[in-house]
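The complex appears here minus one protein chain, its other protein chains still in place.
By written order: A, B and C. Residues from 1 in each chain.
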């Protein structure tokens, strides 16, 4: 009798994982750590239900991938048990490189993309598990001959996106993000080593793309969420600035490691990076945040206290680059009314831009399989033209006399 | 135009709160802190979706209370605007006295019930808000003449239970806890100053009671959840033991306060207690847990590391008191195989009992209003007798060579 | 590439059926006819969403059976492809013998239980499909050596009940009937040729039994639903009475067949019975009902009009046999105020009893498999005693001056 492990999931009901390498990886402290990394960073400041974690997302993406493999095999697509296992490991670990507060602090703690770290984790685990992750790594990197396996892990229609839209929509309660994932899964097939969607699934794909777009503006780039996340980045930047100027506020040796070793990186010291990084999660940062509210540095304590008590900066989006008049007015105000010295203004007033492209024709396109056997790019299948447009917005975010 | 604040809630859709004292209280740092206190402590170690917070629960209970007030007023029950506001404040703040990991550490950090602390918070806020919480406090304490208002906040059919069953069931994905709360709410009425349920709602009440029972055994007292929570208690107890023996592992001044001031309590130093307590939440404890994995005390580091990496103790329930033979065998095993000295055994092997009474006839009973006008206790309305039975189980929980 | 047919189902998302004998049976006019037989008869007079059909229920039960087979096979239980196909056919056709308004008119149109008719349909189809239903018929009748296959189709934990609880709860909106069917399915196993539930699923079984109980009293035996259904029975009885007394109100030759051939039955004329029966469904009855509103027979027209316009009789339940005083009072009232002659009273005043046994120890019990390998009857696993109790209620249903 094959043993299985069952996880309850309010999104899909149950997630069933066969005992073996997959459950061993799940039990590994590197993976368990994802329980303490929220999927959506500070989004819960706006959507209080959004406390779901990278741990749950990884299991969810695994679940969808298993369903996809079932469908493909039923359609006669060959996927060997070894390939399936590699695929499952790859999707399970695709986000293992995420650190505290996921994307928010992604480049602030160390200047590396989370996928590079995921790969580092995988290679490390591959050693520990005596080479059993070899195929998973190939699939993850895209070097496996069955290209469609990589597409299930990473493409414009991968199981990662499929799960996060479902999950984020579920936990935020933003119904606009609900997608017909089961229909899409049932419509998957493979032609010429490429993942395709059968013609009948085309409206579900349209819905999927639009859902993603709506989630960007309603959730991921929500102005209050963005304000909170910018403040968190500023907190860490301030701590780094203080540290580089001789003031040590880093009451956590694992975090301190990344402030001491900024420059050279990613070579001989990989093991050490990994060990320190693996000890960090959301809990350390917010634990420290409280200590920082008592810092003698006014900027640090102000930022920390504001963030902790949710006295957030105000953020506004603009369709065009922000006029210098406005910037001058705001900075003057901060200097005079709040007595902020010019050199500290960047902590109290932040500008930048955000863009959201619903779908890119430049990347590997989603392919549609017609009953005639013909395969077309999805961009050729719709009667309107919203997909390739990159919507860009400019923002101004500043402290506004909350105290 | 009256201003309102809208909270997204995947459980109820939207929670609408009028701007005013309620939103001011929600914005207060005491209340914002509930964002960092998980509703179900370490239940997410078994049900990974269960990351919802006391913050969200408090809003949910407020929402249900507002619906209940609407229903009652529609039925001609008089509730003045002032009373309604008092009621809303009381339910909003009913759990504000919870600390890190809610019930788990309730008596471990300081020997006081969370409701007493909730009252302390309310009295403090009452001062800060110039007496505006007077009626709320009366309702909360049960001294308000309209007794049914208190029953909405605290009774065997209060809005607290109604929300937590809904919410815990939703986020764990345990469908057995789903209740027909909207039907129950619509059936509420008041007779002789007592909350009653109209006859038509009786099956929903039966379902509500049974759902609560099932949630106890499937979630709240789940053996793995309980094992994790017992370990967390042991961690804090060990830290306290070390502190009392001259080893200070308390790298957090707010927590340290409660170790220094164990004996005398709750009198002149209320303000100080409050200030320190209000700075503590789940994040501090798990932040410290990581530091403790590096402790020189073997018990502390072992416990911390095990808990952090989810290498949990094994827990078994028994219907009868545990036989001394079994206890001897387990303790001997720990002493010989794992080299645990006898005096440290209590950290590695824990016994106790848990009971769950679905409904108590001794407390204020749920009342049913019949079409004839007659009012009966719900315990007289069912044709079977499960309600008053107190189901008791004994547990043994011990470390089992995870390392 | 294996071909599949996909049915949308709001309850389970998608139901996937492989092309072949199953889809051929679904396409057969005997099965298509189930589209026009409502699952819950006149329940939609109380729960307006309850318009789901036997067609959808049969597909749903098939879906659950397929999931159960997957689980069992994953646990190493052998089920050959031929056995699986037989099982699927058996569950698909288990209700094909239902006629207009399902249970309501089950014994009124012809004095045969619907399962006997299902068998008759199956045997007929077996001929048409050249013996391909042989195994299905064995499983349905319980004569197949793998007894657990029969138990999936018909037992106290069969896929029929599992689906109808889910489905009826979904379409009525009565949340009390929601069950954790996916958990139960995942916990199924087989020991000694008997279906068992693993220990971990025990609370889900408890929930399942209680949900069924609550659905009985809240939906299936709801007093207004029962009143409407009794009226429908009385309509047909009146038409039969008139027909036997020379008044032909049967403007439908298929229905008339069953009034002409009341006595001898079920032998040589099976084919004819089947052909006539297969032409009848809810639509014929309600089509005729309108014609009958214009009947010259006062009782028939009154009954038909009342039912059509939902001017329903009043029904009351009593815990004890109804006192003759009350019966006298009501009948007198009907005679004097409404001028009903004594011989017609049975059409205007109906008494009877309904009982609901949540679970029977006399039948084949649900079995629980413990980790130790032990198998127990579920009735021995609970700490309370509600299961075997047969709750009986008496009803009085009468016309109440609606006109």
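Criterion: a residue touches a chain if its C-beta (ideal position, glycine included) is under 8 Å from a C-beta of that chain, and two chains touch if they have at least 3 such contacts.
Just so it is clear, the structure is predicted and the values come from calculations on it, not from any experiment.
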item	value
Candidates C:41, C:138 or C:172 - the one touching the absent chain	C:172
Among A:65, A:218 or A:276, residue touching the chain not depicted	A:218
Residue among C:251, C:270, C:338 or C:355 touching the omitted chain	C:251
Option touching the unshown chain, where C:17, C:59 or C:72 are the choices	C:59
Touching residues on chain A - with respect to the absent chain	174-176, 178-180, 183, 203-204, 206-207, 210, 214, 217-218, 383-386, 389, 391
Where the missing chain touches chain B, by residue	1-2, 4, 6, 13-14, 16, 74-76, 182-183, 186
Residue numbers in chain C that touch the chain omitted from display	7-11, 13, 27, 29, 32, 35-36, 38, 44-49, 51-53, 55-56, 59, 170-174, 251-252, 254, 279, 282-284, 286-288, 290-291, 308-310
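By our rule, only the chains that are shown with their structure count from here on.
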item	value
Same-residue or different-residue interface between chain A and chain C, half as cut-off	same
Chain occupying the middle, per Cα centroid	B
Centroid distance [mean C-alpha coordinates] between chain C and chain B, Å	44
Multi-chain contact residues (two or more partners), chain C	183
